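Left out: one protein chain. Kept in place: all the others.
Chain lettering (A, B and C) follows the sequence in which the chains are written, and residue indices restart at 1 in each chain.
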Amino acid sequence: MSEPSGSPATSLRYIQAVQAALRWALESRDDTVIFGEDVAKPGGVFGATKGLYETFGDKRIFDTPISETAMLGMALGTAMTGGRPIVEIMYADFMFVAMDQLVNQIANTRYVSEGRWTAPLVVRTQQGYSPGACAQHSHSIEAYLAHTPGLRVAAPSTAGDAYQMLRTAIIVDDPVVVVEARMLYPTRGDVLLDSEVEEMGGARILKAGRDVTIVSWSSAVPTCLAAADQLAREGVDAEVVDMRWLNPLDHSTVSESIAKTRRGVVVHEANLTAGLGAEVVARATESLFGVLQAPILRVAAPDVPMPAAPSLQAAVVPNVDRVVSAVHATLGY
Amino acid sequence: MSEPSGSPATSLRYIQAVQAALRWALESRDDTVIFGEDVAKPGGVFGATKGLYETFGDKRIFDTPISETAMLGMALGTAMTGGRPIVEIMYADFMFVAMDQLVNQIANTRYVSEGRWTAPLVVRTQQGYSPGACAQHSHSIEAYLAHTPGLRVAAPSTAGDAYQMLRTAIIVDDPVVVVEARMLYPTRGDVLLDSEVEEMGGARILKAGRDVTIVSWSSAVPTCLAAADQLAREGVDAEVVDMRWLNPLDHSTVSESIAKTRRGVVVHEANLTAGLGAEVVARATESLFGVLQAPILRVAAPDVPMPAAPSLQAAVVPNVDRVVSAVHATLGY
Amino acid sequence: MDTFDCYRQMRRIRRLEETLVDLKNAGEILGSVHPCNGQEAVPVGAATALRSDDYITATYRGHGWAVVAGIALVDIFAEVLGRASNLNGGRGASPYFSSPGVNFIGENSIVGAGLPIACGAALSAMRDGRAQVSLVSIGDGATNQGAVHEALNLAAVMTLPLVVVVENNVYSEMSPIAEMTRVVQLAERGAAYGIPATIVDGNDAAEVAAAVDAAVARARGGGGPTMVEAMTQRYVGHHSGDVQHYRPTGEVERARADEPLARLRAAADDDTLVKYSAVDIEVDAEIDNALTVARTIPEPDPGTVLEHIYV
Partner (left out) sequence: MDTFDCYRQMRRIRRLEETLVDLKNAGEILGSVHPCNGQEAVPVGAATALRSDDYITATYRGHGWAVVAGIALVDIFAEVLGRASNLNGGRGASPYFSSPGVNFIGENSIVGAGLPIACGAALSAMRDGRAQVSLVSIGDGATNQGAVHEALNLAAVMTLPLVVVVENNVYSEMSPIAEMTRVVQLAERGAAYGIPATIVDGNDAAEVAAAVDAAVARARGGGGPTMVEAMTQRYVGHHSGDVQHYRPTGEVERARADEPLARLRAAADDDTLVKYSAVDIEVDAEIDNALTVARTIPEPDPGTVLEHIYV
């Protein structure tokens, strides 16, 4: 990761950081173009693109019909021919109506052409449950994406990363899906607006610790930090790793951390089975066999669609108690 | 699994077994209806539905336009209202154009209605590479399916299972995706045509062994059996487990086997990262920590789309050598 | 349909929506609410053409359709409030509930996704020989979604007993449909499938009823699908929190003046107005009662969260 520049940090909400990165993109690169549903004149249903249409006009940002397949396909064709499109898929759940363009088209472009084509595009979306949201607006889709070779996947958990990682996604020539976290949109963080654009990849240790490593990403990160606080009060010193990029997956940071703590818990909001947590476990277990004092445990949504009623959601979404219990379980081995 | 009945086994090719199960369905249940592209008058591009149109007519089996989303949606609506549709998606790769109906509609139906609706439908498809096939006709999609709660997933590897598991899929009231293996369509096996319909679920130990457990499914099973043969010649006694059903996932058969052998290798044709192999590893490692003598290793396609050239495919698809090497690696721990 | 019945049913839906938005604003509902204020004449008119065993499929803006399908207000309130309701036990909420008991295939929060599913209900209807029809409502913006295209073609080619009601409220969230397609009327798309299509004043329940009645007759008689484009407007936001900054000055006011209940009142003589007011009072009481009962229903038991995923 690049050094923070001299300029002071600005406190922004996550969604404002996204907005700042998009503004930066339109300002600094002529090849960028933003499109999606309600992104231009209305400024985006979450306000991610607010004000951009007014500044940059309809050649740089425009609204599309409710046609996600056409949007992603158009993004690919534009990216293959000199453009650098940034498309918004309003909810991650809507990716499924356009999954072919992601899996069979965008992801294949570079590899199947032996590197002759590139597809420098960004698909921005946001995911996760929110109180009362229905099953069709609550999916956490990162495992579907991470299982698709050819796609890069970013999952920022802070305002600072929302800014930095989106800028990186825009700059790199690989297709990147940036999966933002709707529940974190209002959260504030320090953003280095004038910093250098970071390299792609790299997990981050948000809190150092000696007793156990807690790995997570996206909406689960604040939960893990809160769990670490609670554990600290009990005298358990947890290290918290934010994966940030799910492709490339920074296995070495995870395994170095677990090599030190010898215990690990992976936490994600996506459902358990065939979630990306299993991959983290499988890799870390393979590289740290013999070092581990306990199996690496997972905390994830159970294998059900997300129910809308808050009382049920509370029983699905990973929370501090479940993370703390999992840590206790690994310590009890 | 049910007892084989008195009638003798019939030797059929995998694809003929599928055909027999479909004929059985139309004969034995009035609520079944089959549709898909080229399935009726032409009899299916692989012949799975050959002769059914002639016997049962267009009320029971019909051809659809090239509209997978409409097909899966129609299947769901029919299943909710008394029908028992069996839809063919010609190649698993084409599921991605209709993924919304699978993930956001079919999978949610029962859970979100608190069990008030059921969606007793079957989506038949076939997957995997074949020599020279392009990336858009080679996907192994089981991890995408297994990560979607609400779907059952069957992945038969033999003619006998192609028949039995498809019949089970038709009978059960959950939506089931039956992922057949195109490369195995010509292979022969014993089929118990007049047997009882089996219960859903259950892995099968195809070869007992003491030294290591090799777990696989679908197209990878014959590779694992061949690897076990080669290992046997070296004096290594491998147990080979065919998962058969990927949802429900028969974790207990796997863990009992590995509890005995204390070593495991999971093999699948789908690409490695976030593949279902990681799930098998994570679960087995959790339940057998302390018992394992080595990390459970995975043999899978590397994380690239499937290249078409046979010389490249050979470097992607798991083969006997790679399975044997992985077994050696676990034994060398 | 009797004018007073029509008024009552529309008023019921209106008050349901208003109350839900109040509850949402008060924080008693946490998920999103997409009210259909202004569009009530569409479901109310259409329902007069339906039998109780016909199938209805709607969108997240589906409370009106739910009411005409015969779902009790208390069940809707309870579901939307996140209680252990008789509908979906709180699992669906405002934009995604359903009810097999009244053949309400359900709402859908994926734009366009209901149409293929409605084709499936139509296929069952065709197969069971009881001349049922499957009616599906979609929005104007949904017509640009691939699923809608595929389903319309499939329905036409299979001669399915399907009635497609396009509620053209001229916006998709914050974007005008006029900027999202080159056709002036979405009914023009019917020809692309060989589907007869009519355009009706969607704020006139009688006009909707007549068009849907013809469509239903055609479907029951084996004539296949029909498209009915109902021109209407929501005078409220896309969802409860939408302040409609995107609407040109005066548009919402005009929509308010032209909404179906306002129209009926404007056309009414004094006697009728008195009767309408009596209906209003009855409906308010009904709404209050339903809400009161709904509020007594407990939240779903978290212990059941893993249930009903499979049979």
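Following the convention adopted for this analysis, a residue touches a chain if its C-beta (ideal position, glycine included) is under 8 Å from a C-beta of that chain, and two chains touch if they have at least 3 such contacts.
Bear in mind the structure is a predicted one, so any value in this text is a computation, not a measurement.
Student: If the full complex is used, which shown chains touch the chain that is missing here?
Tutor: A, B, C
Student: Looking at B:Phe94, B:Tyr185 or B:Trp245, which residue reaches the missing chain?
Tutor: B:Phe94
Student: Which of these touches the unseen chain: A:Gly115, A:Gly235, A:Gly290 or A:Gly332?
Tutor: From the options A:Gly115, A:Gly235, A:Gly290 or A:Gly332, the contact with the absent chain belongs to A:Gly115.
Student: Have a look at B:Val33, B:Ile61, B:Ala135 or B:Ala326 and name the one touching the chain we're not showing.
Tutor: B:Ala135
Student: Of the residues A:Asp38, A:Asp100 or A:Glu142, which one touches the chain left out of the display?
Tutor: Selected residue, touching the omitted chain: A:Asp100.
Student: Even though one chain is hidden, which residues of chain C still touch it in the full complex?
Tutor: Against the left-out chain, chain C lists 144-150, 153-154, 156-157, 179-183, 188-189, 191-195.
Student: Pick out the residues on chain A that sit against the missing chain.
Tutor: 33, 59, 62, 64-65, 67-83, 85, 100-101, 104-105, 110-118, 149-150, 152, 172-174
Student: Touching the missing chain, which residues of chain B?
Tutor: Chain B touches the missing chain through residues 37-38, 41-42, 45, 63-67, 69, 93-94, 97, 131-137, 302-305, 307-312, 314-316.
Rule of thumb we're sticking to: only the chains that are shown with their structure count from here on.
Student: From the mean C-alpha coordinate of chain A to that of chain B, what's the distance rounded to whole Å?
Tutor: 31
Student: In whole angstrom, how far does the Cα centroid of chain B sit from the Cα centroid of chain C?
Tutor: 40
Student: Compute the distance, rounded to whole Å, between the mean C-alpha positions of chain A and chain C.
Tutor: The computed centroid separation for chain A versus chain C comes out at 36 Å.
Student: Please output the residue numbers of chain A that touch at least 2 other chains, ranges allowed.
Tutor: 69, 93-94, 97, 134-136, 303-305, 307
Student: Going by the touch rule set out above, which residues of chain C reach two or more other chains?
Tutor: 89, 91-92, 96, 108, 110, 113, 146-147, 309
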